[in-house]
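The structure follows.
We show some of the complex, not the whole, and keep each chain where it was.
All chains are identified by letter, namely A and B, in their written order; residue positions are counted from 1 within each chain.
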Amino acid sequence: MALLHEDRLFPADERSRTIARRLYEGIKGLPILSPHGHTQARWFANNEPFPDPVKLFVQPDHYVFRMLYSQGITMEELEIGEAEIEEPREVWRIFASHYYLFRGTPTRLWLDYAFQELFGMTERLCEKNAQRYYDTIAQKLQTPEFLPRTLYDRFNIEVLATTDSPLEALADHEAIRKSGWKARIIPTFRPDSVVDPQHPGFLDNVRALGALMGEDTFTWRGYLRALARRREYFKEMGCRATDHGHPTALTEDLSETSAAALFEQVIKGTAYAADLEIFRGQMLTEMARMSLEDGLVMQIHPGSVRNHNAQIFARYGRDMGADIPAPTNYVEALRPLLNRFGNERNLTIILFTLDETTYSRELAPLAGHYPCLKLGPPWWFHDSPDGMMRFREMATETAGFYNTVGFNDDTRAFLSIPARHDVARRIDAAFLGRMVAEHRLDEDEAVELAKDLTVGLVKKAYKL
Amino acid sequence: MALLHEDRLFPADERSRTIARRLYEGIKGLPILSPHGHTQARWFANNEPFPDPVKLFVQPDHYVFRMLYSQGITMEELEIGEAEIEEPREVWRIFASHYYLFRGTPTRLWLDYAFQELFGMTERLCEKNAQRYYDTIAQKLQTPEFLPRTLYDRFNIEVLATTDSPLEALADHEAIRKSGWKARIIPTFRPDSVVDPQHPGFLDNVRALGALMGEDTFTWRGYLRALARRREYFKEMGCRATDHGHPTALTEDLSETSAAALFEQVIKGTAYAADLEIFRGQMLTEMARMSLEDGLVMQIHPGSVRNHNAQIFARYGRDMGADIPAPTNYVEALRPLLNRFGNERNLTIILFTLDETTYSRELAPLAGHYPCLKLGPPWWFHDSPDGMMRFREMATETAGFYNTVGFNDDTRAFLSIPARHDVARRIDAAFLGRMVAEHRLDEDEAVELAKDLTVGLVKKAYKL
């Protein structure tokens, strides 16, 4: 008995499945490139054991607790937001007895993979075996095989990018480099907290950036200079990319005078909400300009309505499973930036979306024309077998494969990394397998494509 | 020869089909739960024979006559809107000779099911056999086997909900209860005519509600009290749910003072169109508040642009096949209501949509977080094999199965009820069969899920 079938996620029809199986064989052992994610450099700097099963699998994973919450289990029962879990076995029991809720979701696939491949479980998690599961996991986590660095090596990771505020000193990254451990754990420059005036603590953050860089960041020029210099520091620390999580994809291309005047209002706190959106849009164009200079790849993640649940936000803060996607426009929103830099061949902007309608309508046509644009993989709610399949089906015919950039695991859950990459590789094999079965592609091409989607395009897009 | 193949709607590949067949075997005989629809309690109260084939299959079914109309057949030729059909055989001949127009539509599936399973026809309807069909159906309709109550029992219906105005006395429901016949035919509280100021006759309806309940419904408090008390009456009559067919999903959460002031303007007829929309939005939140008190489940059906064809509306009135879906937003529209009541675990709000883009973008993420939200099945134009499949494919990975509520037949055509539930069961079996074939689910789980989707989730969501 096993949790994982070796043919999982391959097409049901035998003709496609046979081809998919062969294609997967050629890529399953390739190293993992993880150019975008939310693991903590600290784990690898300190190399201490991961805590108990609840702190590993339930508390930090909003995919997990949002589903439980949606079915009437309270945040209190799950001890979400608590520094110490008082009754970890009880939380685990609740989780286990509701494991059936995850049927048909990617969370189930990721968890089963970790349970079987890392912890050797072969029986589906349920209330009855909850304590046995707990004991096994808790015990293994204390062994040297489960230390972060050992797992990193075992996972065959070649590069792992974290996501970091410009205010971060990157001390953990520094410590890893100095430790002599041969791993490539690199930061990503995520400036939302210093470029989005609606970010909590924005003014303090801008002031802190100034202090850090010795610039007067309350002037437009000093502010831009501080950002550019901070990017340089990140780059020296191995950073290859920036990341931008704006509410919309709006960009602007103001004159320097207008931009400086707007910045002054923003700093004074006299700007209207609409002007704050314009400011964010202007900052995307400024970031593109800097990317053209320093070569950092730009990632844009728009379209999430953050903290939709006011009560949850008030009590638990951000990233609590209450972010909801909204319709997102790219074609008009990106026009100012693209009219300025769209034809630059030395600029790479990777677009993500939570609005699947834009794949075939806007994103594939844009990326199939502008040299600077590439399409990021299906993101967040769409990082799932059917979600990935829809992305390929809707984007490929217009953008081709070579305007995409391979997979991002985008995860906070280190142990889910191999599972997530495995799902992506299987779905790519499944999609390509169907294309070959339908004679839309020759198998030798599919073999090459499978490798490019797993490794080649990632290295190229992120300059790894 | 037969109209219906036993494997219809199962996946074409043998691996998935074999599993789907087994899953369907486990659910095909389960009783029918119909918690949302538009049949008439009067039929069962009076238990008189259904009229002739045209009055049964053509005249009341907007799916049927809208397709014929779209192809140039006039409403006059079909005698739509006439109290008596003058030339039923000629209307039937027109219908039969255009039956090929329904190829590929769910209407065809529903009709073939009724023709074969109820009337024993085995040859596809066409002009040549039109009169034979007519005779057979007309004759059988006069037999005791075809009386409404006999069919109800034969269909193995466990609960059947009608949809009723608050002004309805529910005399037919009362008569059924008193008749001693053991059937559960329950009303649904559909207050559009007394909460939507743009509903024809709104003021008269509000006045009538006041008269009925002995309240002054031209004051805000009296109006709310009358609604709450009328809900109580419906509940006593077996009602489990309310239903709201608003143009959009907009909700509001006004202070009591503002709400009362707005109500006054609405009653005086001095409110602007935008304010009428705000009023409707406020009434959704009021209804949610009442649901929290009386336990009635709330169904929201937004996004239909009613009576798009002005000429048809002027001559024939509502529900004439000229309602067209429009883009529908949920994420911002529902925010006021959700910020007020979204975290209530004792409230159930079932969301429907005519805009399929919202399944993966808004509805599944919302229902996968808020405890009060559940997703209704594909509605109206999307109540079809491919429509149902898209719903499962786009909603399941984020919302799971357990934030859905099973099937609604939503029909005015009593004879189509078994056919519609059969389609839903087959598509669920097909979807689950593919999931098992792709090893995304174990078969024992699929067996349990198939039953939950058919019975368990319906009973739970609608508190049956």
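The working rule: a contact is a pair of C-beta atoms (placed from the backbone, for glycine too) under 8 Å apart; a residue touches a chain by one contact, two chains touch by 3 or more.
Note that the coordinates shown come from a computational prediction; the quantities given were computed from them, not determined experimentally.
Whole-complex copy count, one sequence throughout, 2 copies displayed: 3.
Throughout what follows, only the chains that are shown with their structure count from here on.
Centre-to-centre spacing of chain A and chain B amounts to 40 Å, using the average Cα coordinate of each chain.
Of all residues in chain A, only 4-5, 7-14, 66-67, 69-72, 74, 100-106, 109, 124, 305, 308-312, 321-327, 354-357, 381-382, 384-387 touch chain B in the complex they form.
Taken in their complex, chain B has these residues touching chain A: 11-16, 329, 331-332, 335, 338-339, 342-343, 345, 357, 360-362, 364-371, 373, 393-394, 396-403, 434-435, 437-442, 445, 448-449.
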